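Take this structure, written in structure tokens, and hold onto it; I'll ask about it next.
A single protein chain has been removed from this complex, and every other one stays in its place.
Letters A, B and C mark the chains in the order given here, with residues in each chain numbered from 1 onward.
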């Protein structure tokens, strides 16, 4: 595992993309050269004392000399982050966590829901063979990726329906690894759609409210099968699907 | 007494004057048309929740359509105020308090120490005959006034020494009213320099840490002769010198 | 209770279109509120503390702002109950909303003595019995932390008045639920949760506290979660209405305290910065709930 470090990164680019979503590019050669697909960074929304914790965001893709984030503006922390402008210096801790476990030469099926597909481009760039399925509420919530099959709830982009409708036995058979990322309810639906025999291939990228993001506070627990918890920030955010205790995770209702 | 009101004022002008002192001009016809010399306003240093109280600043002078403040940057509140720029909207409550009691046709002697002379120009503009004595640590701390005699501790402007040295029996005899404003220690020295027989003519402009500034919290008490306190913000900030309990005021060490 | 909580409500048999009360010590006796015409949105006003004898209050400085809050050490400054009754209450009759008198005392009996004298006025709808001021040597916090003392104070007050009264409890030690229960047993018609938290600021350069009594009452919008927890605990334990006091700076804070079980919500420190706080809070609440 690479050791995360705490950097003052300069914002290079900032753009409003999709509906309520902001794309921000940071310069940081060190994070860029160490980051692996599925890892995240901890962003300081403000140099002020408040908010007292950072905000975890997945590395969406690497740029030449840095990395790009794609985030939903959902509360006060992401609102502050949305105000970051080119030239601003921002404290960023990273790269953090365990990303996707990638076997050389494996073929991948990626299943994303909404902003959960943020980070897929990085994974796509790192594997040889990949099929991508994206579900979103509407066209204005479809994360832009090099190539993917899209389905939207309102039919405004791609087919009309839920992403589970795109999952076929054929796609599952053809994949060595299956990556799932999105809201918990979507991930659970995908999990339930995937037949038992394919489940060992599934990896899921989890989310949890984080305190530290680097393993010291035990605030980000994900319930695992057989009882107990694992830390989303350090042992995750990507876990084998079979390791998750889906029942308790849903009960937690994060 | 005019009723103070709470206004969103626009900053018209902002300038660094003297050493560590900022001059800010606000547009506000209503405050300008009601304010009297010696009154103050309560400035909201930031629209944020913190700081939880405002900052009281004397009206230095009226401008055509508003008023000018002159303030020392001494802490976090005044630091935020120093960042206000033309075009910014700032919440201002005013005009507040009781200013100088002015008898028509009276001749005045004004004795100011440092930034205590902020506000003197407004008073000078409102009386017919006036002599002004100003003491300051150095030339870079002399509040600019239309005409005045200056003395500085380091001799960098006017004579060298303390403002008490400029006070003469002749000046005291010639004044119907004597206005004193400055740090407590300076005001006390002036008070002690003035012979008993002239003391009834003296008015002093007091300062105190303020909570509300409009009379509800009892936080701004000034010790008065005969025991008890009066509210700096509502019964002051200008008081007859004889009303002050100088001993307890010094003990309070505001 | 239904959610979101209703903004209009009943309290002590009165109808209130606003749950916002102006807290004791931050609203004077109403005179300045009338002068500023800042009573729109105010459900009720609580007077500053009244004691039997006049109290000068503490030697200044009485206030100190810290980066995220305010320390106060006023010391129950007030002209004494007789002056209040004769010279101040008559003017408070002009208030367009219900008025409560906050009563403090240095002994168990003094609370009832003060109330007894105030019974001659018909300006106020009831009392707030302050057994929790952190800024005095006698009759303050020490009273509020002992349920036995709270009980006796409440019983004493019950004996001299038929008007409803709330007992204002302390967060500084003891068990606030037990004290609340004692107040109710003693006849209180409400409890106020809670008075200011004991705080202190020391100048590290000198080791000295700027405030002469060293410790002071601390208020801050950041204390809201502490007040919410106490309001929730107390309102689940007692049958009388709970008046919350502390931590409000936004309309959603008032809604949160109502949701936690408060029947009325006081605002203090925010009012000092914003004379029109009650009206601003009401606007924010109406926008949030659509009521």
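The working rule: a contact is a pair of C-beta atoms (placed from the backbone, for glycine too) under 8 Å apart; a residue touches a chain by one contact, two chains touch by 3 or more.
Model, not experiment: these values are computed from the prediction.
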Omitted chain's touching partners, listed by label: A, C
Chain not shown: contacting residue from C:145, C:167, C:243 or C:267: C:145
From C:193, C:224 or C:238, residue that would touch the chain that is not displayed: C:224
Residues belonging to chain C that touch the chain removed from view: 1, 3-5, 66-69, 71, 145, 173-176, 197-207, 214-215, 218, 220-226, 228-230, 232-233, 252, 255-256, 258-260
Residues of chain A in contact with the chain not shown: 3-6, 44, 49-54, 76-77, 93, 208-212, 214-223, 227-229, 234, 248, 251-252, 254
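Everything below uses one rule, namely that only the chains that are shown with their structure count from here on.
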Joint neighbours of chain C and chain A, given as chain labels: none
Between chain A and chain C, centroid-to-centroid distance (C-alpha), Å: 48
Centroid spacing, where centroids are CA-atom means, of chain A and chain B in whole angstrom: 59
Computed distance of Cα centres, chain C from chain B, in Å: 34
In chain C, residues with contacts to at least two other chains: 67-68
Touching two or more other chains - residue numbers and ranges from chain A: none
